[in-house]
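For reference, the structure I am asking about is given below.
Up next is subunit A:
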Amino acid sequence: MAKGRVGVNEERCKSCGLCVAACPMKVLRISDRINSKGYRPVEQFKEGCIACRMCAITCPDVVLEVFRLEDDKACNA
Partner candidate 1 sequence: MKETKIFEKPKSMIDVTTHYCPGCTHGVAHRLVAEVIDELQIQERTVAVAPVGCSVFLYNYINVDSYEAAHGRAPAVASACKRLLPDSVVFSYQGDGDLASIGMAEIVHAANRGEKITVIFINNAIYGMTGGQMAPTTLVGQKATTCPLGRDPKLAGYPIRMCEMLATLQAPAYITRVSVAKPKYTIKAKEALTKAFQTQIEGKGFSFVEILSTCPTNWGLRPVDATNWLEEHMMPEFPLGVFKTPE
Partner candidate 2 sequence: MGKRFLMKGNEALAEAAIHAGCKYFFGYPITPQNEIPEYMSKKLPEIGGVYLQAESEVAAVNMIFGAAGTGKRVMTSSSSPGISLMSEGISYIAGAELPCVLMNVMRGGPGLGGILPSQSDYFQATRGGGHGDYRLLVLAPSTVQEAVDLTMLAFDLAEKYRNPVMVLADGFMGQMMEAVEFRETRAEGLPDPAEWAVGYMKQRGSRALIKSLYLDPEELEAHNWKLQAKYAQMAQHETRFESYLVDDSEILIAAYGTVARIARTAINELRGEGVKVGLFRPITLFPFPYEPLENLPASVRQILTVEMSCGQMVEDVRLAVGKERPVSMYGRVGGMTPSVDEIKDQVRKALGR
């Protein structure tokens, strides 16, 4: 299975939780931090992201970027 991670544009997040519900690997949660709009942005709190993009597809505020991680070796092959 692919490995991935998400990037969070914390200022844009509205804490709606849709991505948390959508993530099949349950690696997202609402953080304790507070952004300038008063919302607690989402965070990836553990490894295990499979780069499936479900979180980003469901986010209404285009907060998330998704990266696929590949070993350099695999990449060269």
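To be clear about the criterion, a residue touches a chain if its C-beta (ideal position, glycine included) is under 8 Å from a C-beta of that chain, and two chains touch if they have at least 3 such contacts; residues count from 1.
For anyone wondering why these and not others, all candidates are chains of the complex that A comes from, given by their letters.
Quantities reported herein were computed from a predicted structural model and do not represent experimental measurements.
Listed candidates 1 or 2 all sit in this complex, but the one touching subunit A is 1.
Those residues of subunit A lying in contact with candidate 1 across their complex are 4-5, 11-12, 14-18, 20-22, 37, 39, 51, 53-54, 56-62, 64-72, 75.
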